[in-house]
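Scroll down for the structure; my scribbles are underneath it.
As you look at this complex, bear in mind that one protein chain is not there, while each of the others sits in place.
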Amino acid sequence: MSVLKADHISIQFGGLRAVNNFSLEMNEKELFAIIGPNGAGKTTVFNMLTGLYQPTEGAVYVNEKLMTNCKPYQFTEAGLARTFQNIRLFGQATVLDNVKMAQTFRTNYSYYNMLTRTGNYYEEEKRITQRSMELLEMFDLQDKRNYFASNLPYGEQRKLEIVRALATDPKVILLDEPAAGMNPNEIDDVITLIRRVREELGKAILIIEHHMKMVMSIAEYIKVLDFGETISEGVPEVVQNDPKVIEAYLGVHVNDSRG
Amino acid sequence: MVKTMKWLKRNSEVIIIPFIYILIAGLQRAGILNNYIIQVIMLGGINIIMTESLNLVNGLTGQNSIGHAGFMAVGAYVSALFSKVIFNAGGLPPTSQTLVFLLATLMGGIAAAIFGYLIGTPTLRLKGDYLAIVTLGFGEVIRSIIRITPPVGAARGMTGIPKLANLFWVYLFVILAIYVCRNFMDSSYGRACMAIRDNEIAADTMGINTAKYKIIAFVTSAFLAGVAGSMYAHTLRYLHPDVFGYTKSTDFLVYLYAGGVGSISGSILGAFTLTALPEVLRFMKEWRLVIYGGLLVVIILFRPVGMFGGNEFSFLKLKTGGIKSVGFSDLFKRKRHQELSNKEGIQ
Partner (left out) sequence: MEKFIQLLVYGLQLGSIYALLAIGYTMVFGIIRMINMAHGDFLMMGAYAAFFIVSLIFRDQMIGPAVALLVILASAGITGMIGVGVERVAYKPLRNRPKISSMIAAIGVSLFTQNFFRAIPFIGPNPRTFPKLMKDVLFFIGPIQFSLVRIVVIILSVIIMAILYFFVMKTTMGMEMRAVSCDKDASSLMGIDVDRTISTTFFIGAGLAAISGAFYANSYPVLTVTMGATLGNKAFIAAVIGGIGDIRGAMLGGFIMGIIEIMISSVYSELAYGISFVFLIIILLMKPEGLLGKPMVEKV
């Protein structure tokens, strides 16, 4: 079953066609990447895939559900989650609370139950806390559960973003530059983490990334964007050697007369 | 026996809360606290309810509502109208007075909640300063409408409201309001609101229907404000629309921020202290409001987390938030400067 599908989506901002004719189809447990120079439209694609922007053409499907005119929270309800390029944690909340917050829509007690603490209020709270702790333990953040999210070191903040997205129990998770600002050790950790998410939790993953080594080592399929167009796509070996890709990044024609 | 003692120790508020009431009531009965002071205490309680309600919207959900007095006005006038009409119909035995009062309060709360819905819905798209202005505007519009409505006394005000509120009822509603807010905060609803406050876009993306929760916060807050309005009407027994203008709304803003925005305990402290302060300073006559204003600036400049430092009383047993909770005895100890980071708090 396709967990995420973009069917020829484009978006136009006034006179600017930021993304043109982008298509994608991912199935369960697949790991794809979108790369491209800065300003190519990668985050814009993400925003369309998550409901923050509405494509002016084309359609997005999450778990085979048509998502036109849906709000972002509906995308999450349909089984998709994302992280952000500049971290968007709930800074004044604790690490644990951040993870709990992502489970709001899976919480099953009514307003009345909340006010009076009757019904399954206590059960649900316990269940959510437990599930949050399991996720935190899986990524070694449980000791810092009462720290304020904004006080974590940068690398752990990024980890928390991922854990939080996972708490929504998605089928597919979108990671926007998960390795940004990290040193090589940390990048290895991220690679391991992403692999665990796929193997142990069974999620499909779509990443935007600039670290080529990381992308080439874990992605099964890559799409390359430049100025909103898909200039190349395929398995890593193909994309790495595609002259159009090299030109987009380096701006130099491969067959130079001086070469 | 030992088990009961242990339970009581952990849930000491079960004893302390009634005790405070009995203490105040006793002092009143003994004539040590005169009626004026009792009324100040009751007004302090009403302000606590209002500040708590404002905390739900401004503190918890991070919205900027500065016209809250409008909801109080709706609650006050609707409940007063109800009880006046019933009483003027005549011939009610004293035992049913309580029922009338509770019904009036309920109606005041519901009416205010309806307004909360009416105002909350169109303003969902607005952010920050614009939201502030529109809520201010709504508050003033409500006031203007009351001013021109003859059946509720228009610009002359409404008199003759039966004296149905007393220390007991106000105290009870204050405690109820505190627990409502605590239950709200310590639940998925409260957490959703905090997520909206901290990062609305991220909240949207994490499956939180921001529109729904903003409205829930607004309506709950308006209901509480309506209840406070009913208390107010039946305590002072006279209502005038100009009382519920922008100045009153800013009062509650001041209590909230001075006490510590986002914190339930802070709202209690802020509201009660700053209600009592002008009375205590009354001997300074014209200068007391000058001091009041200056104090506000000083607090904001030098203690921005608020008087209570964003902490919460431990009796509230809040699981949300990593702030060290404060027990009653801690209040009397020298408070170490709270580092709001890396705290192993409650869990």
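For clarity, chains are labelled A and B in written order, and residue numbers in each chain start from 1.
One rule holds in what follows: contacts are C-beta pairs under 8 Å (C-beta built on N, C-alpha and C of every residue); 3 or more make two chains touch, one makes a residue touch a chain.
Since this is a predicted model, take the numbers as computed values, not measurements.
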| item | value |
| --- | --- |
| Omitted-chain contact residue, chosen from B:24, B:145, B:243 or B:277 | B:145 |
| Which residue of B:40, B:126, B:211 or B:277 touches the chain not shown here | B:126 |
| Residue numbers in chain B that touch the chain omitted from display | 58, 64, 122-123, 125-130, 132-134, 136-138, 140-141, 143-145, 147-148, 155, 201, 246, 250, 253-254, 257-258, 261, 286-287, 289-290, 292-297, 300-301, 304 |
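Note that only the chains that are shown with their structure count from here on.
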| item | value |
| --- | --- |
| Of chain B, residues touching chain A in the complex | 180, 183-184, 187-189, 191-192, 194-195, 197-199, 201-210, 216, 262, 319-322, 340-347 |
| Chain B-facing residues of chain A, complex | 50, 52, 71-73, 75-77, 81-82, 84, 88-94, 96-97, 100-107, 109, 111, 114-117, 121, 124-125, 128, 145-148, 151, 164-165, 168 |
